[in-house]
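Right, one structure below, let's go through it.
With one protein chain withheld, the remaining protein chains of the complex are depicted in position.
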Amino acid sequence: MTERFVLRNQLPEVESFQRRLEALLRGYAFSDDLIHDLSLISEEMLVNIVHYGYPESEAGEREIKVVLAIDEARRICLEIRDDAIPFNPLAAEERDIDDDRLGGWGIPMLKTLTDHVEYARVGSENVLTLERSERDS
Amino acid sequence: MTERFVLRNQLPEVESFQRRLEALLRGYAFSDDLIHDLSLISEEMLVNIVHYGYPESEAGEREIKVVLAIDEARRICLEIRDDAIPFNPLAAEERDIDDDRLGGWGIPMLKTLTDHVEYARVGSENVLTLERSERDS
Amino acid sequence: MSLEIEIYKSDDGKCKVELIGRLDTNTAPDFDTKIATVEHAEFPIQVVDLARLEYLSSAGVRSLFKARKAASDAGGQLLLVHPQPQVKKVFDIIKALPSTSVFESQEEMDRYLDAMQRKSG
Partner (left out) sequence: MSLEIEIYKSDDGKCKVELIGRLDTNTAPDFDTKIATVEHAEFPIQVVDLARLEYLSSAGVRSLFKARKAASDAGGQLLLVHPQPQVKKVFDIIKALPSTSVFESQEEMDRYLDAMQRKSG
């Protein structure tokens, strides 16, 4: 199954997307653990796009597109597409241990909580594709 | 093994007896559960004797004798002997559910947390003998 | 071998009392004194957190009951939460204790308080 979402670039849309994503995955009987992780990554990535990708002046006027796909093996694929400034999270510098910035955790979370992530700049869009299946706990 | 204790009829003696009893049983590798229960019953019975058995004016002047025996089957026998007013806790009236007194729990605890209890008035003494072994949890 | 009593109050009228150690013949009077300092009018709901209470004897039970009665006489409530196994055992012997006053978890207690509020509101 494939489900498409369109979000405006403002924070309340991120939260309501998370609620819909969680409900949908719950409907497919995924574990609380997996639902938590995908919701968390979504918050991290979408909030970053809203915060850093677009100029303040365009808040709420642009669209972020998300596609959720679940295949027969119950592998979940989430594609996030935005037309904001080019940014490849996989190329972003690794935080190092001595780093005393208070933030910078979103990207480590993305890497840890997914099985596979890809980034591409396609025309004027950032396309982030991530995969995740149930994990043994 | 058999161990004898003599306590004066005052509260601090009860507490220090409990500490010695707990340490001794711990030395024999009894479970925390059993140690807890025997310490609790001791507090209940000894405090009752101190409170109700002797006149206030004789506080600290009388002796309560306790014998602890552990047999080969690791059955614990505790004998409490006092020369206070005659009182048979086993004959004491059962608390009923609607009873709205705030207290009266010592005797139900005695019955629940032991395997066997006997009471005898021997000469001028109350002799309470109780047995307890490890329980499956 | 003793009891520590920590009393926490919130600005919006909640009071939480944490008991650490043993509530028994020796320590019950201290609990009686300290719990009596909490104003019922200001703190109608008093929560006694038993997470770190290792030992409870009938003298302690009596004190908890007295405090509970004082709260309800004043139109408030005293709730107990997080009893550990040895303490739960004692509550089990005292079957007369209403199930609405000892809660395994804070969540369980919250649900009870919410339901109560819905009924009265």
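Letters are used for the chains, namely A, B and C, taken in the order the chains are written, and counting of residues starts over at 1 for each.
Following the convention adopted for this analysis, a contact is a pair of C-beta atoms (placed from the backbone, for glycine too) under 8 Å apart; a residue touches a chain by one contact, two chains touch by 3 or more.
What you see is a predicted model; the values in this text were computed from it and never measured.
Looking at the complete complex, one finds that the omitted chain is in touch with A, C. Seen across the whole complex, the unshown chain contacts chain C at 6-11, 14, 16, 20, 51-52, 106-107, 110.
Within the entire complex, the positions of chain A that touch the omitted partner chain are 11-12, 14-15, 19, 32-33, 36-37, 39-40, 43-44, 47, 95, 97, 99, 102-106, 108-109, 112-113.
In this section, only the chains that are shown with their structure count from here on.
Taken pairwise by the contact criterion, the protein chains fit none of the simple patterns, being neither a path, a ring, a star nor fully connected.
Located most centrally within the structure is C, per distance between chain CA means and the overall CA mean. Taking each chain's centre as the mean of its CA atoms, B is the chain most distant from chain A. One inter-chain figure worth recording: chain A and chain C are separated by 45 Å, centre to centre, where each centre is the mean of the chain's CA atoms. Computed centre separation for the pair chain B/chain C is 27 angstrom, with centres defined by C-alpha atoms.
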